[in-house]
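All protein chains but one are shown at their positions in the complex.
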Amino acid sequence: MFKGRLEAFSDGVLAIIITIMVLEIKVPHGAGFGALRPLLPVFLSYVLSFIYVGIYWNNHHLMLGSVSRVSGAVLWANSHLLFWLSLVPFATGWMGENNFAPATLAIYGFVLLMSALAYFILQNCIISANGRNSVLATAVGRDWKGKLSPVLYCVGIAASFWQPWVAGLVYVGVALLWLVPDKRISRVIE
Amino acid sequence: MFKGRLEAFSDGVLAIIITIMVLEIKVPHGAGFGALRPLLPVFLSYVLSFIYVGIYWNNHHLMLGSVSRVSGAVLWANSHLLFWLSLVPFATGWMGENNFAPATLAIYGFVLLMSALAYFILQNCIISANGRNSVLATAVGRDWKGKLSPVLYCVGIAASFWQPWVAGLVYVGVALLWLVPDKRISRVIE
Amino acid sequence: MFKGRLEAFSDGVLAIIITIMVLEIKVPHGAGFGALRPLLPVFLSYVLSFIYVGIYWNNHHLMLGSVSRVSGAVLWANSHLLFWLSLVPFATGWMGENNFAPATLAIYGFVLLMSALAYFILQNCIISANGRNSVLATAVGRDWKGKLSPVLYCVGIAASFWQPWVAGLVYVGVALLWLVPDKRISRVIE
Partner (left out) sequence: MFKGRLEAFSDGVLAIIITIMVLEIKVPHGAGFGALRPLLPVFLSYVLSFIYVGIYWNNHHLMLGSVSRVSGAVLWANSHLLFWLSLVPFATGWMGENNFAPATLAIYGFVLLMSALAYFILQNCIISANGRNSVLATAVGRDWKGKLSPVLYCVGIAASFWQPWVAGLVYVGVALLWLVPDKRISRVIE
């Protein structure tokens, strides 16, 4: 019962986050295709963030689908994750409107980093509420993706001021890492 | 369980898409009826897009209502559909604010085309997860509407630069095609 | 199953409608209480529309709670109702920002009128799908409120150009009419 509402609330917040990001793609004043060109960086940022929020939704969904107990700590760890994800539209808009300027790339990476840490905390709260031998604990295993991603985000943040395109590449790379079909995911589904 | 959250998330995103479109109808500064006249193209675009999103919601709902298995591929095909539908408010606003200018009609048709293709992919993913003899596979049948619509959108896109009103007519026509009570729909419901 | 998603989608749309209305109360630039005074008509419009959307949600909820069958016609009648309700934030914002000018009062009344008619159509679709002897048909009875409201909205629209305050009074009056505890409601709940 408690899990049901936790999922419903998270679905609501994630659905809104993913959708209000599109509001940052402001309708241009011109009527020709040329009016769309300045929107390209905003659009690309939107695509990347859409994929990231989609990945979070997918994993959140699988993680909660496999557990039975939800503690008070889980409720707050979940809100903490939603807080950082709620900053994604802002970071996306700022990065897109400033054509991937260094500071904006660094802040984008920082929001991704904090979201990844918040997800890690939530995962641990859920495992500790359900036991080391729960389905989730087994499915997560050594969790190399979850441990590698924050390191890569840090690389991206540092690279923002040195070679901005490296930062962009790192953020796209981490997204691809998670998009690639994950055996853990299919295992949990079956 | 997984299907339940997929539906809930999709409902959330579709509900928000349909509702934020109305934000493009900006409150005018004048207080007389004359102040509403410039909003007419924006309003008409809104009506058309509302019907399209309504059709997608209806069909999505019926499609998922008839299946029992949801695979990892289905999760991503669904996110892909939501991505293209999330661009409908932008395309609607641009078209409405520029009085159905050629480029805006073409982009609107392009977003409809990509949404239709994404829906087709999602349908195939669901059928392949549930088997050729599933209720959905039977209900969809030869799917002439699903196959004709992308062709018509292409006609609409091409017509945008030649006779814009033809493009508009085509987009309205495809919507009517789907609005007309569908025997498949009632069959699936019963 | 179908009813469940119809309710979820409607809840989503109504929740968003009720919440985006608050976005029309634009944050003022001044920092003193005086900066809030110009917001008073916007705020009052918001309160009235919040109550109206709340009434629609309540009644929609009770109406669907008592039925078992949902037909294709019901799905579309429901979308039709959501369409008119989705225009409430626009009408509210226009009326509030123009200090209840005649044309804005008339359009507000028109949106309420069309919503009331759409609700009436939806109710009839549901009754015809569930039978004249269904719980809903009995609970609705002769439905004097449902029949009186459109008449009162027409009075309000006409009064907008003659005595605007009468229109305002009528809109508030109809809301109170529905707010007053309804024996039908408690009967359906029990």
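Order of writing sets the labels: A, B and C. Residues in every chain begin at 1.
The working rule: a residue touches a chain if its C-beta (ideal position, glycine included) is under 8 Å from a C-beta of that chain, and two chains touch if they have at least 3 such contacts.
Just so it is clear, the structure is predicted and the values come from calculations on it, not from any experiment.
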Of the candidates C:A15, C:A73, C:I121 or C:V135, the residue in contact with the absent chain is C:A15
So which of A:G32, A:G72 or A:G141 would be touching the chain we can't see? A:G72
So which bits of subunit A touch the chain we can't see? 1-2, 5-6, 8-9, 12-13, 15-17, 20, 23-24, 70-72, 75-76, 79, 82-83, 86-87, 89-90, 93-94, 97-99, 101, 103-104, 107
So which bits of subunit C touch the chain we can't see? 7-8, 11-12, 14-16, 18-20, 22-23, 25, 27-33, 35-36, 47, 50, 54, 57-58, 61-62, 65, 179, 181-182, 185-186, 189
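Everything below uses one rule, namely that only the chains that are shown with their structure count from here on.
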Upon optimal superposition of subunit B on subunit C over Cα atoms, what rotation angle is obtained, reported to the nearest 5 degrees? 90
Between subunit B and subunit C, tell me the centre distance in angstrom, where each centre is the average of that chain's C-alpha atoms. 26
If you look at subunit A, which of its residues touch at least two other chains? 12
